[in-house]
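Only one protein chain is missing from this complex, and each of the others stays in its spot.
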Amino acid sequence: MLSSSYRVLVQAGIVLILLGLWEAAVFSGLADTRTLPPPSEIAIHIVALLGDQDVLYNLWITSAQVGLAFLIVAPVGVAIGLLLGEHEYIGRAFRPFFYFLAGVPKSVFLPVFILTFGIGFTQKVAFGIFQAIFVLVISAIAAVGSVSPTLIKVARSYGANRWQLYSQIFLPAMMPVVIEGMRLGMIFNITGVVFAEMYVARAGIGHMIATWGMSFQMPQLFAGIFLTAFLSIAVNEVLRWYERRVDKWRK
Amino acid sequence: MGRDSCEAPFISPATLRWLFLAVIVVVWELVPRLGLVPSVMLAPASEAMIAGFQDFGTFARALGITFGQLASALIFAYGIGALAGLLLGSVYFLRETLLPIVSSIYAVPLVIVYPLLTAWVGIGPESKVIFGALYGFFPMALSVAAGVQTVDRQYILAARSMGARTSQILFQIMLPASVPSILSGLRIGGAMTAIGVVVAEMMAATGGIGFLITQNRTMFNTAEVYFGIFLVLILTGLLDMFIRLMERCFTNWYPKET
Partner (left out) sequence: MAEVTDSMAHAPISSEKFDLSVEQVSLHFETPNGVLKAVDEVSFGVETGRFVGLVGPSGCGKSSLLLMMAGLQKATFGDIIVEGEPLTGPRPQDVGVIFQESSLLPWKTASENVEFPLALRGVDKAERKQLATDMLKLVGLSGFEDRHPFELSGGMKQRVSIARGFCQDPRILLMDEPFAALDEQTRMTLGDELLRIWEGHRKTVVFVTHSLTEAVYLCDDVIVMSAQPGRILERIEIDLPRPRTYETMATADFGRLRDRIWRLIRGSE
């Protein structure tokens, strides 16, 4: 095993070398600055974007849509998954729907959301929820399966009622798997909201990226892509860190 | 309430499931017909089918274009993805440094690079193939890498004690042991490639089923939009079935899931 500090150093080195090659390619005339701006120029534009009121407003809109969708979908998805995973009868009746729908490509349904909800805030939130809910439900069902039957037997022998069983045994024991599901759901949620913004919208960082692309504003386009990528990776890493923390007792 | 009451239900779970499905279809049919929901929002199922088959030529041509782009994209996604996954999973240095970076990039909503592709290569088929391949590349590479690095060390030790050479270990142990993850890479990667191609067509294109969906949406032809979505689901469903069939042929040594 490489030590973690050494690994980060090597990773940073790899990224720097790639950026250096890119910079060199542009300056040696191998690539055209108009279609491929150098990293240094992109960095300047990222800083500029972060000082631009308009960009900050659009980032805020996107974050609000993503955040609201997550706040709604996380408890709802886990509750549905818990019910489907734990209740024998309801589970056997309705689990196949969710397994099937989890495998269906959901992006093609975007036009339906536009026809139903219009092109505003609500439609983005609804589409984010739609993208994320199935993976969340599936992982919550898997999480129920990961709860040791012995724990449940013990709790029942102590006389725990159904509510206590859910809150004291199932939910805490399910957490590690559920958090992983939430992280995957968050990825799908962000993808859904940004895609919806790029498709048809009046605001949001996805909308700005699409506009920069259509008007060939390459430095801004690159800066927007990198900014969005950084933010998504950051959200993912935070959830991953939390996942590891919650997962500690399992090993 | 005792648990035993669940054992002998009024109707079986399977019956309840089909009943529920039937109710959905009936509601879908009746709600727009009775005017409970504007017909722009929801077209009755029957109307979507009729609209689709009346204009079947257009849909068939679009489907052909999408299918061609999907096939080319799959070749790149599978080929480059498998190669990258093999290297990332088996070479120690890459596994420790590059693999975590690649799995982080998986969290990026890749749609944001599509405007870049259209700016570079235009809105023709090339951008669809590249975008589809990019979408499928990550799951394919990550599955193969996971498969290669989780080969049970006991198998390798046992084979070495029996005198296996490096090439025998590679082809008789590592490769067959990774087959399940390679197949799951083919399945997830295939589905993602299909989504990538259709999403690209929806955003900016001159043809294909995604383009047709968007075009009909802007004209508020709700029935045609639904029929287009239906075709995409059929296309991805067939792809999935094909890969599952392969899965069954290659992994007869696996306990089957019920």
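The chains carry the letters A and B, assigned in the order they are written, with residues numbered from 1 in each.
We take it that contacts are C-beta pairs under 8 Å (C-beta built on N, C-alpha and C of every residue); 3 or more make two chains touch, one makes a residue touch a chain.
Here the structure is a predicted model, which is why all the values come from computation and not from measurement.
Undergrad: For the chain that does not appear here, which of the shown chains does it touch in the whole complex?
TA: Looking at the complete complex, the unshown chain comes into contact with B.
Undergrad: Specify the residue from the set B:35, B:57 or B:163 that touches the hidden chain.
TA: Residue touching the chain left out of view: B:163.
Undergrad: Which listed residue, B:16, B:45, B:121 or B:177, touches the chain dropped from view?
TA: B:177
Undergrad: Out of B:10, B:93 or B:253, which residue would touch the omitted chain in the full complex?
TA: B:253
Undergrad: Just checking the interface: what residues of chain B touch the absent partner chain?
TA: Residues 152, 154-155, 157-164, 168, 172-173, 176-177, 179, 251-255 of chain B touch the chain that is not shown.
FYI, only the chains that are shown with their structure count from here on.
Undergrad: I'd like the Å distance between the centres of chain A and chain B, where a centre is the mean of that chain's Cα atoms.
TA: Those two chain centres are 18 Å apart.
Undergrad: Quick check on the complex: what are the chain B residues that touch chain A?
TA: My answer: residues 6, 9, 13-14, 16-17, 20, 40-42, 96-98, 100-101, 104-116, 118-120, 191, 194-195, 198-199, 202-203, 210, 213-214, 216-217, 220, 222, 225-226, 228-229, 232-233, 236, 240.
Undergrad: Considering the complex alone, what residue numbers of chain A touch chain B?
TA: Touch list, chain A to chain B: 1-2, 7, 10-11, 14-15, 35, 87-94, 96-97, 103-105, 107-112, 114-116, 187, 190-191, 194-195, 198-199, 206, 209-210, 212-214, 216, 218, 221-222, 224-225, 228-229, 232-233, 235-237.
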